[in-house]
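Only a single protein chain was left out; the remaining protein chains are all shown in position.
Every chain is named by a letter (A and B) in the order it is written, and numbering of its residues begins at 1.
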Amino acid sequence: MESIAQLLQLMPKYDALPALLRASLPMLVSSIVIFALLSLVVLFLVWLERKVSAHMQDRLGPMYVGGWHGWAQTIADAIKLLLKEDIVPESTDRVLFKMAPFIVFLGAFAAFVVIPFGASSIVSDLNIGVLYILAIGSLAVVGIMMAGWASNSKYSLYGGMRSVAQIVSYEIPAAIAIMTVVILVGSLSMQDIVNAQKGGIQNWFLFRNPFTFLAFFVYFIASLAEVNRTPFDIPEAESELVAGYHTEYSGMRFAFFFLAEYANMIVVAGVATTLFLGGWTQVLPGTLAAQLIPGPIMFFLKVMVLIFVQMWLRWSLPRLRVDQLMYLCWKVLLPASFILVVGAGWLAVYWK
Amino acid sequence: MQVEYSGDVMTLNMGPQHPSTHGVLRLELKTDGEVVAEAIPHIGYLHRCFEKHAENIEYPGVVPFTDRMDYCAAMNMELGYVLAVEKLMGIQVNNRVRCIRIIMAELNRIASHLIAAGTYGNDMGSFTPFLWCFRDRETILDIFEETCGARLLYNYNWIGGLMFDVQPGFEKKVIDFIDYFEPQVDNLNTLLSDNFIFIKRTANVGIMSPALALSYGVTGPNLRGSGVKFDVRKDEPYLGYEEIDFEVQVGLGEHGPVGSCWDRYMVRIREVKESCKIIRQAVAKMTPGDVQESIPKRIKPPAGEVYMRTECPRGELGYYIVSDGSLKPYRVKVKSPCFTVMSAFREISRGAMIADIIAILGSVDVVLGEIDR
Partner (left out) sequence: MKAEEIAALLSEKFGAKILESKLDGLNPWSVVEPAEILAVCRFLRDDDSLLMDHLECLAGVDYKDRVEVVYIVYSMKHRHRYTLKCRMPREAPRLHSVESVWGVANWHEREAFDMVGIVFEGHSDLRRILLPDDWEGYPLRKDYKFPTSYRDMPV
């Protein structure tokens, strides 16, 4: 981010540092800033989910901790989890057991590097941004498989295998749905995609042509399955396998899995916003609101709408069975995404 | 009942403690991958020797013990026992007692079916209907608490009458609740019963043919879900049910074959609406009177035996009481409907997947307290 680079140059003796450090320090600092901000957002989201679910279930949710509607509930829960005993079961593979939460966490947070929060608010505008996001999404698979295997329990193994099958299958329709947008833009860079949607709500890829309209829904559903949210939360199905691949985890290790899920929610909403809902561009340019609301706030508002939809789905719908999940992926979403990408390509060529 | 196992068969234990099995039930699953070759239920973890207790306590003292068998539908359990002893002694109760008994039994039926529906949704991953059902059930429990002081285990139906008369304003409270509740059932249907995913998970699973159901003595909503129109309240009416107009709901197989999990679940939801109708008629029929006038001074039935069946929310509850003319029963045998349905579980769950086992178990709505007694 240029502003951080400019800030750093004000430091005395900055030019004396080696060139490599000078090039990478802005990125490092901006990563830390993004990480810190997003952790706060994740904590906020945990509280929001509890409130949203409570009101849908005709009850109130957290009300006491911290005073107004229990806003400090998540902080209290995080402290509690930190203070818990760190139980590592005896018959587990200790190295893998301890590494697994970190890899899952990494897979969630590393995607934020290429998500554009504003016109110049992006940690690193890779020219293969979309490809990077798809690749990082697969990293979580390794972590989950490690967790399921290392726990040395039948239930965890079942949960881990199911989860891996689910994520790997649903990556394909998600990627192909993303391709529809990439074809229309002609670039894999996230900022280019956002810039192609400048000019108001009618320029959003969601509304520009029917193929990307449907691609949004294909992408949204497929990415819900990738982050293991209901209706696709078979791996964590409480009533069937106790807690699936993270049955044996407790305390802070469990918290990592938990936080990674919420970070994944933000990634999914963020990528969907960037690709289909115009990213940080204004909804109604030229109005007073457009001048008052800066880019990052606009982005945040759009992301919150999608996150609310994710929570809404979680608390209204039952769970799909494993084979029905696979059926949905391979026999419904995949052919649909093929048709969409062919259609988008035809549009891009013949309707210029 | 031998099944051919192929290759690797893993024995998975859905043990007595499990978030999903409704009570302490142990299911031994022999699984071949995701498909279950055999699901063998093991019961007895909640056995509290009701029948032995009943032989050592005087007749009125057995009533609290009957509550504790099926704790979700305690009024109906008491009712069966009390009606059996009254039949043995030849006691006739007055109209007020009969109407109040009907209202309490039907309210308890609604409460029990709400638990069944809510926990079934919870097992399927849909957490919201669970809380909606329990919210509505709270009003019913408040009505019970006002009448007899207890929310779940009442000791209210006594031999020859009732423990207390109802409080003034009881009829209004009941009618207000029914008026509020009937639209809520439609809400529940929109959220859960007609939900596409829920139907996909339950409509082709756990098919129980009518012949299998009859052979295994299945009764109640489980039998009606397979299309057999049989209800003890219509077949051998007791308590004045012959004067009350209601329909027996059966499973029609709207989604998938008849006798699936969805049919059994839907029969319960429709029965709840029928119970509302029954309650309205019973409230209209109520007359003033003394609820304790027919209670004899000493409950000493003549020697003999009786078999009394009533329709409890889970099926046909039968009490076989042998009396030897003394103050204590000689033998009380309870035929519990969940016991018979559990004996058929092995047959209907063959070849299902592990997730389907949960679906089938939820749809037969067992309460282990009744199975184990």
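Simple rule for what comes next: a contact is a pair of C-beta atoms (placed from the backbone, for glycine too) under 8 Å apart; a residue touches a chain by one contact, two chains touch by 3 or more.
Because the structure is predicted, anything quoted here is derived from the model rather than measured.
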item: Chains shown that the absent chain touches, full complex; value: B
item: Residue of B:Gly15, B:Pro64, B:Gly217 or B:Pro296 touching the missing chain in the full complex; value: B:Gly217
item: Residues of subunit B (touch criterion as defined above) contacting the omitted chain; value: 1, 43-44, 47, 49, 51-52, 55, 87-88, 212, 214-217, 228, 230, 235, 304-307, 309, 316, 318, 320, 322, 331, 333, 335, 339-340, 342-344, 347, 372-373
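By definition in this document, only the chains that are shown with their structure count from here on.
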item: Residues of subunit A that touch subunit B when the two form their complex; value: 53, 56-59, 154, 230-231, 233-234, 237-240, 242, 315-324
item: In the complex with subunit A, residue positions of subunit B that touch it; value: 10, 12, 18-20, 34, 121-128, 130-132, 135, 191-192, 195, 197-198, 200-201, 353-356, 358
